[in-house]
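The next block holds one structure in the form of structure tokens; read it before the comments.
All protein chains of the complex are present and in place, except for one that has been dropped.
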Amino acid sequence: MAIFINSDTRVVVQGITGKQGRFHTQQMLKYGTKIVAGVSPGKGGQEAEGVPVYDSVFAAAKEHQVDAGVLFIPAAFAKDAALEAIDAGLKLLVCITEHIPLHDAAEIMAFAKKRGATIVGPNTFGIVSSGQCKIGIMPNQFFTPGPVGIVARSGTLSYEIVGNLSHAGFGTSTVVGMGGDRIVGLNFIDVLTQFEQDPDTKVIILVGEIGGSSEEEAAEYIKENISKPVVAYIAGQSAPPGKRMGHAGAIIERGKGTYQGKIDALKAAGVHVAALPYEVPNIIRELNIF
Amino acid sequence: MAIFINSDTRVVVQGITGKQGRFHTQQMLKYGTKIVAGVSPGKGGQEAEGVPVYDSVFAAAKEHQVDAGVLFIPAAFAKDAALEAIDAGLKLLVCITEHIPLHDAAEIMAFAKKRGATIVGPNTFGIVSSGQCKIGIMPNQFFTPGPVGIVARSGTLSYEIVGNLSHAGFGTSTVVGMGGDRIVGLNFIDVLTQFEQDPDTKVIILVGEIGGSSEEEAAEYIKENISKPVVAYIAGQSAPPGKRMGHAGAIIERGKGTYQGKIDALKAAGVHVAALPYEVPNIIRELNIF
Amino acid sequence: MKLFEYMGKDLFRQYGIPTPKGKVIRTAGEAGPVTEELGNVVIKTQILSGKRGKAGGIKFADQSSDAIEAANSILGKEFNGLVAEEVLIEEKLPIEKELYLAIVMEGSLRGPILLASQYGGMDIEEVPEANIIKMPIDIHVGIQPYLCREIARKLELTGDIQQQFSKMLPNLYRLFKERDCEMVEINPLVIADGKLVAADAKITIDDEALYRQPDLPKVEERNEAEQKAHAIGLSFVQLDGDIAIMANGAGITMATLDVINHYGGSPANFLDAGGGANVEQTAAALELLLSTNPKAIFINIFGGITRCDDVARAFLQVNSQKSIDVPVVIRLVGTNQEAGVKLLQEQGIVAYEHMQEAAMKTVALAKGMVE
Partner (left out) sequence: MKLFEYMGKDLFRQYGIPTPKGKVIRTAGEAGPVTEELGNVVIKTQILSGKRGKAGGIKFADQSSDAIEAANSILGKEFNGLVAEEVLIEEKLPIEKELYLAIVMEGSLRGPILLASQYGGMDIEEVPEANIIKMPIDIHVGIQPYLCREIARKLELTGDIQQQFSKMLPNLYRLFKERDCEMVEINPLVIADGKLVAADAKITIDDEALYRQPDLPKVEERNEAEQKAHAIGLSFVQLDGDIAIMANGAGITMATLDVINHYGGSPANFLDAGGGANVEQTAAALELLLSTNPKAIFINIFGGITRCDDVARAFLQVNSQKSIDVPVVIRLVGTNQEAGVKLLQEQGIVAYEHMQEAAMKTVALAKGMVE
């Protein structure tokens, strides 16, 4: 099962002939992802990593049934590429690109909502349903099938946690990177809803950060709607308030989004909170569900 | 039952303090429509025809539960009023106003689609579920409950047919005026789908016109999806091609939308076609279903 | 409102869409200096109709005398039933390819659609569906770069021409949107000397939006009677029969024509008095009908917003002011029906209740078969 993507998901790669596009297409193919087409304007008819290349998503979608797309497109052109993918009918779009202007992101989200498309990212490492389909840039070796579903705002931090889990013998069902920007497509609640429904997921890990209010909103939601155990780790306990911490989401605004506020909300919702990232496997073990 | 509106539907009237707004509010109240609020910027706090008036749809929606709205607003301001109603959360909006610019209509439709709102019209006489709720400008006396569902592009022509039915002893379930403009919210197929589901509707009358292709599309749809008997009357058999006939929908474009083409399509779909409007009751009688 | 080609090209220039060099003239003599300046020219009849070429409305010349002669053979002449009062003289382009491009407001999509084809030119209507590119435009998103690339790809445009196209298309859409167009059409959009040029321009402005387009030129297509009707808010089209018809609503007016035809009558016009015409408008409509000298008049009213008593009053008013010497049949149902019928009865006039009956009577009267 897994959520959002699985072994049937057919993927088109936008920007497949670029350096990043090529490299990660190769990695995704190695992982087993069904990449059916690539897009690169002006390079239609070529092949990249054994995948046929088209001039547009429309052209690719005419020749192949495609379910999802992934963007390896520079920030200045990402909005156009995303709108094209949505207009051409893709229902899931993973936007790896970072540094996309906020107003562009907002326009992408508005168009996606109108057309019923799901956007993962931008500024995400992607999404992987372990052993089935990887759409993103995460290292292949850590993502082995198992009962743990993960949803995270931050990329490398997720690898850290997945690495620790892997070391402790726990595999993952689906790992979703929401993306580090202020405006992203999926939020915690969207993903939690899916995990709750997914028979392959027995425990959910939420990897948050200081700043914003999405962890607090997730806590509210968990209290009412999630029956599966949830473990959370929130980064930024010792980050100085108000300083710029790499991405906008990490700016603490107007006293909201503090570490303590998030922890309190999560604990009140019955979530198991890890103080440090490598505590997560122990907490899962103590749940005594496996 | 009936479709779209019924005796529970709570209605807000935009432009209630204008001459048309007042008159038709009175008529709708007489018919039994639950009008819970009126809107007229700058006149909040007043009453019109016994209905409380608010400065905005937002303000009305805060005080009352409202399901549907109706617009008695001059064409130049209709787009703004419609967007307001949609933004304030109305799910059904009847746009009586005629002469709305096409580009305004297109923007209304795009916003309505995004928010999941249904637009009836513009340039419509409205919609009435007989004996339950009338949102529009049709004369009250002809709309008595019965088994006939009607969907029409043109107003007075519908009255003509409803009058004939009434004379022959047939009442109506719901009568829907799609509106006479090139861009309108509902099309025949949307309404046919609802009638097919409605237990109160036993036979469907489709009142079309030359021009456009919506009758042909309806015929295609009927063939596959409608089990109830459908009777059609198409106006314009003797209209000269290409002449302007009052509204844009009546212009025959590029050889499409001819009378004969529509009749042929409808007959091929098993629809009973009346050559003249007053033949409709006889055809229904001959169906031998009542 | 349709615009003449030269007006459309003026708009194209305002919006940065390349057009051929040229000048519109109203007298043949003006063709001389224009041709001297431009060299090889094409001389184009300015009428609000397609198929000018096939009707002989497009000529070529490479010297002033020929151009003047050509202009002379066009100006004041009739093409497809329309008199040419202006001629557009333009440089003759070395055409390599003719494309088709249009943006239209489409009812079933409830918004704009872009149409394009590699096979533009005079016979675009015969081009098979498969060779017409159709792309709906989301009015909230507009024409984005990807859409330009996609259309260009399907038109098989490459290199610099593709760049020119991607620059031009958003401008065309901006014109379409800012000028409330029902349709903008370029046929042909030509490639000549490595440049993309709009060799023709067909623009229709949405009549309902004219009030907010005050700086557009005014073009009048209606005849005198139609203009008079329009001025008082009625929709009137002259036909070639002898029974004048007035009804309220486009649908019922069409149905009335159908019924009159069915009984062997011949409608003299289509007059939709619309929803809610008052006494004054109705009276004016009646006078308009009288002025066309019909053999009979059929007033067919199913009152919704229109009030039957207003219609009766209007008729009585006109009747008292001038002697109506053609038979008038009045059918009156709906809002304030009783009051209307009573007003007429008081003057000895019968109002019919059923359309069928009234229509049959009208036809019989027009044919002189009854008194």
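Note that the chains are named A, B and C in the order they appear, and that numbering of residues resets to 1 at the start of each chain.
As a working rule, a residue touches a chain if its C-beta (ideal position, glycine included) is under 8 Å from a C-beta of that chain, and two chains touch if they have at least 3 such contacts.
The structure presented is a predicted model; accordingly, all values stated were derived computationally and were not measured.
K.L.:
Who touches the missing chain here, A:191, A:210, A:226 or A:284?
P.N.:
Here the residue in touch with the unshown chain is A:210.
K.L.:
Touching residues of chain A against the unshown chain: what are they?
P.N.:
Within chain A, the residues that touch the unshown chain are 75-76, 98-107, 109-111, 113-114, 125, 137-139, 152-160, 163, 180, 182-185, 187, 207, 209-210, 212-214, 217, 233, 235-240, 243-250, 254, 275-278.
K.L.:
Considering the whole complex rather than only what is displayed, give the residues of chain B touching the chain that is not shown.
P.N.:
Contact residues on chain B toward the absent chain are 41, 44, 55-56, 58-59, 80-81, 83-84, 87, 107, 110-111, 114.
K.L.:
Mind pulling the chain C residues that touch the left-out chain?
P.N.:
Those residues of chain C that touch the unshown chain are 140-141.
The rule we apply is simple: only the chains that are shown with their structure count from here on.
K.L.:
Treating touching as the only link between chains, describe the layout with one word: line, ring, star, complete or other.
P.N.:
complete
K.L.:
Measuring from the mean of all protein Cα atoms shown, which chain centre lies nearest?
P.N.:
Looking at where each chain's C-alpha mean falls, the closest to the middle is B.
K.L.:
Averaged over CA atoms, how far is the centre of chain A from the centre of chain B? Could you give it in whole Å?
P.N.:
One centre to the other, that is 45 Å.
K.L.:
Let me have the rounded angstrom distance from the C-alpha centre of chain B over to the C-alpha centre of chain C, please.
P.N.:
Comparing mean C-alpha positions, chain C is 27 Å from chain B.
K.L.:
How many angstrom between the C-alpha centroids of chain C and chain A?
P.N.:
54
K.L.:
Which positions in chain C are in touch with at least two other chains?
P.N.:
138, 140
K.L.:
Got the chain B residues that touch at least 2 other chains?
P.N.:
In chain B, the residues touching two or more other chains are 113-114.
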